[in-house]
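One protein chain is absent from this view; the other protein chains keep their places.
Think of it as A and B in the order they're written, each chain with its own count starting at 1.
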Amino acid sequence: MAKNNNSRYALLGLALLGACAAGILSGPVSGAGADILLRLRLPRTLLAAIAGAGLGACGAAMQSVLRNPLADPYIIGTSAGAGLGAVLALGLGLPNPGAGFYAFSFAGAFCATGFAYFMARSGGKTSASALVLAGVMVSSFCGALILFFVIARQRESFSALIFLMGSINEGSPSQLICSGVLLAAGLALLAPQSRRLDALSLGEEKAFYLGVDTEKLKLRILLGTSILACAAVGAAGTVGFIGLAAPHLMRAAFGPANRRLLFVSAAFGAAALMALDAAARTVLAPAEIPAGVLSALCGAPFFLYLLKRRKHEFF
Amino acid sequence: MNSSRPVLLSAESLSFSYNGHKAIDGVSLELRAGDFLGITGPNGSGKSTLLKLLTGLLKPQEGTAQLCGRPLPGFSAQERAALMGALPPEQETLYGFSVLETALMGRMLAAPWWKDADAASIAEAENALRAVGLGGLEHRPLTSLSSGERQRAFLAQALCVKPKILVLDEPTSHLDLKHSLEIMRLLRGLTDGGLAVAAVLHDLNAVAEHCSGAILLADGRLLSAGAPQEALNSASIESAYGVSAHKGESAWRFSLKS
Partner (left out) sequence: MKLFCAILTLMLCAAPRASAQRLVSLLPSNTEILYAIGAGPLMGVSRFCDYPPEASSVEKIGDLLHPNLERISQLRPDIVFAGEWKSPPTTERIRKMGIPVFAVPEATSLGALLNNITLIGEAVGKRQQARACAEEIKKAVASLKLPPETQRPLVYVEVDSPHWTTGGDSYISDLVEQAGGRNIFAEEKKAYFSASWESIVAKKPDVILVLSRNASNLAKLPLAEKIPAVRAGRILRPQNADIYLRPSPRVKLAILELHGLLNGKKQ
């Protein structure tokens, strides 16, 4: 088993390096000078890496804590909350990218998730299905408000749309630092819980009997995943699919143990988003497609193919 | 002779209601080291609820449960798990941990997350797996096992921690004849070594055959308790299940060959 894993780790590492190189070396301007490479493409590639890593790790943790292989970073309302925060910021005249905008989308994401958590809590317990239901409720509510905004205030609707589809901008140092710190914090919160998270993913009762404080664990995990999701959304808007697909693929390659899965999902997510962003900038140059559009386009058929191929041994 | 063995798990007048329906009403019991208690009763009589009260998953509205002499709520999750292992009824498993990983899980919970399992733990886990008859299946993912094999994998997981008490909810429900007998023999052997086991079992014959004590629940109340021959008699079985019962000469008797 370990032998297989070593070659897979090597492949993953290669993918990461390759995607990073693609991010820095490709772009609309051919033969770009060091200026463009270092000050435009490098920060942007790093931002894509941070966002992708956050999405991958968050998705893995969500799928474990909710015992739901269709969970993604946004299932408990995170993306809808972020979108709402974003459109509010735009309505107040705060441009994207900008510190005010980042703060608003972060606050929106965090509050929506917190709200869903408290809605799901009853009698001191939060069941996985209650969390998902609360998340759906929060998402639909925020989603409706976002649509209303886009229709009523047409002047910021393009900015809002770009954010909601998910796209990466050239990245300021403060954006990189903020998202980077949040990514590290989220991973630092989640990694030590990985074994307990494994137990929880096999069943709440089983985990309890093994000695896991399930309510405390869930709170910690949700806090960690919220931080990771906010790091990703602040860097790249609400990019879909990577948080759902990365853990699936990595679980098939490396097994479900979270202490590995969190990190390889992060690595794969980073590679995927870096590669997608490189394509997004280059394919229709000088026009730019939002990376989120590409992730959805590539993700859906790929997922379908996987479903067809591995009917039973998926998880 | 009985009184020299310490009481590991005890319950005093436990009562618990769901939505106004009293699932458990004034149940008391005592589990000593070396006991193999069979908990029986018809569907809806509160067996699973009783187990959940005994393991601390549910908090009783009346009465107390005590673990090794201390009230159950006073234990931290880890303290409790070190002393008492439990298995819920077998359910669908989503994620394909390997059988070995599964067996190690309980034991490795306290280990630092970046460390792999050490050789001693692996040896323990392999022993436990052999004991439940899963030797050789260490690297198979859980999702590829039959429900009976999964059930045994989780039993190995509980055993690996070396608890003093084991509380099991239908440990043989998915097992065929042979494996059922093997597990019952395993549990009997462990209780001979000092483990206390309380298990919900549907097979009255198995209880009569292997358990050192039995309790019969009906409508959340203790109908009878004691040695299996005493607790499970025609009158009590008829009263609890609503079927007439008598010991027959023509029924099959099963035992393991080795």
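The rule is short, and it goes like this: contacts are C-beta pairs under 8 Å (C-beta built on N, C-alpha and C of every residue); 3 or more make two chains touch, one makes a residue touch a chain.
This structure is a prediction, so every number in the text was calculated from the model and none was measured.
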Next on the checklist: One chain is left out of this view; which of A:79, A:96, A:201 or A:238 touches it in the full complex?
Outcome noted: A:96
Checklist entry - With respect to the chain omitted from the figure, which of A:41, A:195, A:218 or A:248 is a touching residue? => result A:41
Checklist entry - From the list A:5, A:68, A:127 or A:172, which touches the chain that is not on show? => result A:172
Next on the checklist: By the contact criterion defined above, which parts of chain A meet the unshown chain? Give residue numbers in ascending order.
Outcome noted: 27-29, 32, 35-36, 39-41, 43, 90, 93-96, 98, 155-156, 158-159, 162, 169-172, 281, 284-290
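Keep this in mind: only the chains that are shown with their structure count from here on.
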Checklist entry - Just curious, how far off is chain B from chain A if you go by their C-alpha centres, in Å? => result 41
Item to check | Touching residues on chain B, where the partner in the complex is chain A | outcome: 55, 57, 76-82, 85-88, 91, 93-98, 101-102, 105-106, 108-109, 111, 113-114, 139, 141-144, 154, 157-158, 161
Checklist entry - Can you list the chain A residues touching chain B in their complex? => result 1, 64, 67, 69, 191-196, 198-199, 201-203, 205-206, 208-213, 251, 255-257, 259, 312-313, 315
